[in-house]
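A single protein chain has been removed from this complex, and every other one stays in its place.
When the chains are written out, they are named A, B and C in that same order, and each has its own residue count from 1.
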Amino acid sequence: MSLKTETMVLNMGPQHPSTHGVLRLELEIEGELVLSVKPHLGYLHRCFEKHSEAMQYNQVVPYTDRLDYLASIGNNLGYAIAAEKLLGIQVPERVEYIRVIMAELQRIASHMVALGSNGADIGALTPFLYLFRDREHILSIIEETCGARMLYNYIWIGGLSHDIHPDFVRKTKEFVNYFKPTIVELDNLLSYNKIFIERTANIGVLPVDTAINFGASGPTLRGSGIKFDLRRDDPYSIYDRFDFDIPVGKGLQGTVGDCWDRYYVRVREMEQSLRIIEQAIDHIPEGDVKAAIPKRIKPPKGTAYARVENPRGDLGYFIISDGNTNPFRVKVRAPSFVNLEILGELCKGHLVADIIAILGSIDIVLGEVDR
Amino acid sequence: MGLLDKEFSEGNIVITNVDDLLNWARLSSIWQLGFGLACCAIEMMATSMSHYDFDRFGVIPRNTPRQADAIIISGTVTLKMAIRIKRLYEQMPDPKYIISMGSCANCGGPYWEHGYHVLKGIDRVIPVDVYVPGCPPRPEALLEGLLKLQDKIRNESLRKKSA
Amino acid sequence: MMNAEEIYNLLKEKFGEAVIGLEKENPTEPIITASPLQIHKISEFLRDNDQLKFDSLMCLSGVDDANGEKIKEEDGSEIIKGGTLSVYYHLHSVSLKHKITLKVSAPREEPKVESVENVWKCADWHEREAFDLVGIVFLNHPDLRRILMPYDWDEFSEEISRHPLRKDYKNPEFYQGMKIPY
Partner (left out) sequence: MYQFIYDLTGNMIISTLVVAVFPLVNVLLVALIGVYLERKVSAWMQDRVGPNRTGPYGLFQTVADFVKMMQKEDAVSNEVDKKLYNIAPVLVFAGSFAAYAAIPFSSKLIGSEAEVGIFYVIAISSLVVAGILMAGWSSNNKYSLLGAMRSAAQIVSYEIPTALVVLSMVMLTGTLSLSKMSEMQTAYFWNWNIFGGAAFALNKFLLIPFMLVGFIIVFISTLAEVNRTPFDIPEAESELVAGYFTEYCGMKWAMFMLSEYGNMFAVSAIVSILFFGGYQSPIGYLGNTIGATWLIPYEQAFWFVAKGWFFILVQMWLRWTLPRLRVDQLMAVCWKYLIPYAFLNLIIIGIISLL
């Protein structure tokens, strides 16, 4: 006689402490074992694409801020590059340098939240607070220049909204020196913590070919051991001038492509970003921060697709212009949206507690998933 | 007329002091529902972190609505989410308070015109005690909002409301 | 690494009629147009061919072309009859590092496009999104549901307010008792 068992459906979210916002997961579980995961999206669908059709080209920039709200500069940059591609304009050298420095600062800030919340999901709350404390340094540096803490509206089509603050260079250098030892502290406190390794190594292993087929990008893809970074493979702005490494997952604590690898890639990426900042910060040329473009931007008819390496992965903007002052259609290829799709694949056969670890290691931002 | 009959219709020393005590307890331990919606959630998190430290005012996040006293509506409320927020609000035990944080929760914010899926203000669904403007509000602004909520609680009374 | 023209010629040779043309006048990127009901086998070829190896779909966008006849309603709103809805595929090869854009157009009244979900897994959600927001129906898609809008959106709205990214979209007044307009 066999005992009849039933599976249970557990609804995780939209209000759940570790779904990173308002994601809803429908878990089918048998005891603690997860049989299938079904994400439900759209709880933060803010109609970005509709807005961008109703606004003029330069008015769309503030809305891009609100997509991936942890990495606003990166979003601005992607949109600006796509629009500039459509317009066929070149921005001044000074602008390019400032953009790169800002984007890298933002990348560090974004990774801090990602790493911290990954740790916090697993139960280590203190590193989360330390990282947020250090994030404040970056926020105050950027705030001094563009006046906002989170949603900057800083990179405009053909330039920047303001020139950098006179203190910017000094403070950035100070931050770089301050933050280097902090990464070591993070490593000691969290990365090499035995329990943290136990919880993340060999969990949610993502093989390379699956990752590519699912369109994964950013640290999620690189954690699987493939050296693919748009800053190197499809250089935009002036990234080809800098010398930096692309950290990849090597399976140091378990299998290549597990949660720990994805986590670790982010830690090492922060170091590389510091390297880029160090190389760029002393060479910002003098000059204007706005290219000569008309006030009313009216690009020719056509399409443009531009992509940049955002902290979460490959952020693409597809703009169709019909020759008017408003974009005809803007489609965002949001890295979190695509990366989240793998969740169902990764979670099969893991325990409920692992889902949290995997979700944290994919690092999604719901603003971008739902747009 | 007995002592007790009187107490609840007009103020006297006993009831005022009890009021003070209860209000003091309520306002010094406002536990927020640990629940973030959008961009403002990050600022809300930053407020509870080392730099601003919400815990100074006795605010700690509780993840279940049953143990929370206040919801901070931190971000854009979509139609899909509004239904859930209403349910969360209904699950909370009285007395409960709502802080609407950021323009989106106040009135739809930048999405007021073309946001076909955005609720234009959380006050269309649940009653709001304090509105904090900003997009997103700085942590200082949220702290100010909390102080305003504390002021509001300070003036509450067990007595029958006059209106 | 191949450029768009070479890829176009290769496809034309293989598929003939199914590949319609190459739009080169576009300022930034040439676009290969194809037939919506043949896109699946073209995609499979693009992925598996050794010269092409397009192993990754960067982006899939549904677009309302709004090239039909615009009819004014009595209340001043506009509806569009006829014309096409299009899907753009941005492909990229991780190993060979080349890119290409495909485009298929389907008639607005019956927007049916073959699904490429089993060629590139990431097309799954992108297609659901295009279905949800633009209303393009992907044939052979295993799970074609709404993704961003509420599942019961249809119950609360008229025909014209089903798919918000269509150019003639009209927002409904109420959803589950909540007023939507400002």
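Points worth noting:
Quick note on the criterion: a contact is a pair of C-beta atoms (placed from the backbone, for glycine too) under 8 Å apart; a residue touches a chain by one contact, two chains touch by 3 or more.
None of the values given here were measured: they were computed from a predicted structure.
Every shown chain touched by the omitted chain in the complete complex is listed here: A, B. Annotation: of A:Glu49, A:Glu96 or A:Asp121, A:Asp121 touches the absent chain (contact as defined above). Summarising the interface, chain B meets the missing chain with residues 21-22, 24-26, 28-29, 49-50, 53, 55-58, 60, 62-64, 66-67, 69, 91-95. Residues 8, 10-11, 16-18, 32, 119-126, 129-130, 133, 189-190, 193, 195-196, 198-199, 351-354, 356 are the ones on chain A that touch the missing chain.
Note that in this section only the chains that are shown with their structure count from here on.
A complete topology is adopted by the chain contact network, contact being made between every pair of chains. Annotation: 44 Å between the Cα-based centres of chain B and chain C.
Taking each chain's centre as the average of its CA atoms, chain A and chain C sit 26 Å apart. The mean-CA centres of chain A and chain B are about 31 angstrom from one another, to the nearest whole unit. Of all residues in chain C, those that touch two or more other chains are 148-150, 164, 169.
Touching two or more other chains at once are residues 42, 45, 47, 50, 370 of chain A.
For chain A in complex with chain C, the residues that touch the partner chain are 41-42, 45, 47, 49-50, 53, 85-86, 88, 210, 212-216, 226, 228, 233-234, 300, 302-305, 307, 314, 316, 318, 320, 329, 331, 333, 337-338, 341, 370-371. On the chain C side of its complex with chain A, the touching residues are 25-29, 31, 55-59, 61, 63-64, 88, 90, 94, 97, 101, 120-122, 124-126, 133, 146-150, 164-165, 169.
Every residue of chain A that touches chain B in the complex is listed here, in rising order: 14-17, 21-22, 42-47, 50-51, 54, 62-63, 66, 69-70, 113, 128-130, 132-133, 135-136, 149-151, 366-367, 370.
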